[in-house]
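Sharing a structure here in structure tokens format.
For this depiction, one protein chain was excluded, whereas all remaining protein chains were kept in their positions.
Then we have chain A:
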Amino acid sequence: MSFLDVKDLKIHFPTDDGIVKSVDGLSFGVERGKTLGIVGESGSGKSVTSLGILGLHKGGRARLSGEIWLDGEELIGASAEHVRRLRGKKMAMIFQDPLSSMHPYYTVGHQIIEAYRIHHDVSKQVARKHAIDMLGRVGIPEPARRVDSYPHEFSGGMRQRAMIAMALSCDPELLIADEPTTALDVTVQAQILDLMRDLQREFNSALIIITHDLGVVAELSDDILVMYGGKCVEYGTAEDVFYRPEHPYTWGLLGSMPRLDREPTERLMPIKGSPPSLINVPPGCAFHPRCPYAERTGDKARTEVPALTETAGGHLVRCHMSRDERHSLWENEIKPVLEIQ
């Protein structure tokens, strides 16, 4: 069993219009020191998954089922108080927009000190020293002075660094980063990713990066999970997913990724259509209305939900097409266009 082991996780929200199946039967695992990238469009259920692991899914309305094992401990069904004690200490989270995610009325230092003192019975002075130390470690210059600054006095990149310092202040073994670079300038994104990689090595924590940006996961991940409509459609090592992707949706994601090694005159190949509604998920394969190869499997695409099957060691794909069909499509039609070596 992995350090974090999620089995058949379902997070459903009953609403007046029907049940929103944000996450519908998701399984994955992450080891200490390893990084899992969860990729998908907006509304594919990736953020809800991370909030579900931390027990932060909205209110009491959500229905959770399945299993979440953290270090041999089952979190679904554990008391809210028990999960609260683990939050921040054993598992921590970095959010997308560091400006709105930090309290505007408290100094950065105060917020880090607070995070530390929830789980450590130490004096304010000790916690403050720790906060300054953490700020220094995430690369904030003059941490002893900046500790008393307010979030609005920081630049976007500095704020995200402070957010990371806050999340790491209790040395969590599981760190979930939800779109950690989306709100940042492109020039700062790479710095933050480098920082996260370095810190992960230093702290040896399990890291989950949630993003819609394949470039980000390519940079950091050991494993990649591609989500679509609340379900996993492809799951494998970064190598598998980048060099031998087998799901048409993953192909679409790769095709819509801007790349510097291509001629600027070439156009991106966006995926047609928009993500499915999570209340009325299309019958059969959820991706079939947007899939250029749906006709190949005939009625099956519209009537039968494809199973997540292993195509090679640990590489899982949810597609009706046969393995050979996918391979030949990738080799002959997709790969030459994407020019992946």
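Definition applied: a contact is a pair of C-beta atoms (placed from the backbone, for glycine too) under 8 Å apart; a residue touches a chain by one contact, two chains touch by 3 or more; residues count from 1.
Please note the rule applied: contacts and distances are computed from a predicted model.
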**Request:** Could you check which of "Peptide/nickel transport system permease protein", "2-oxoacid:acceptor oxidoreductase family protein", "Formate dehydrogenase delta subunit" or "ABC transporter" matches the UniProt name for the chain that's left out?
**Result:** "Peptide/nickel transport system permease protein"
**Fill in**
Answer key for A:Lys21, A:Arg87, A:His130 or A:His315 versus the chain not shown reads A:Arg87
**Asked** Where the complex has a chain not shown, which of A:His103, A:Lys124, A:Arg145 or A:Lys272 is the residue touching it?
**Response** A:His103
**Asked** Considering the entire assembly, which residues of chain A contact the chain that has been omitted?
**Response** 51, 54, 56, 84-89, 92-93, 95, 97, 100-105, 107, 114-115, 118-119, 150, 152, 166-167
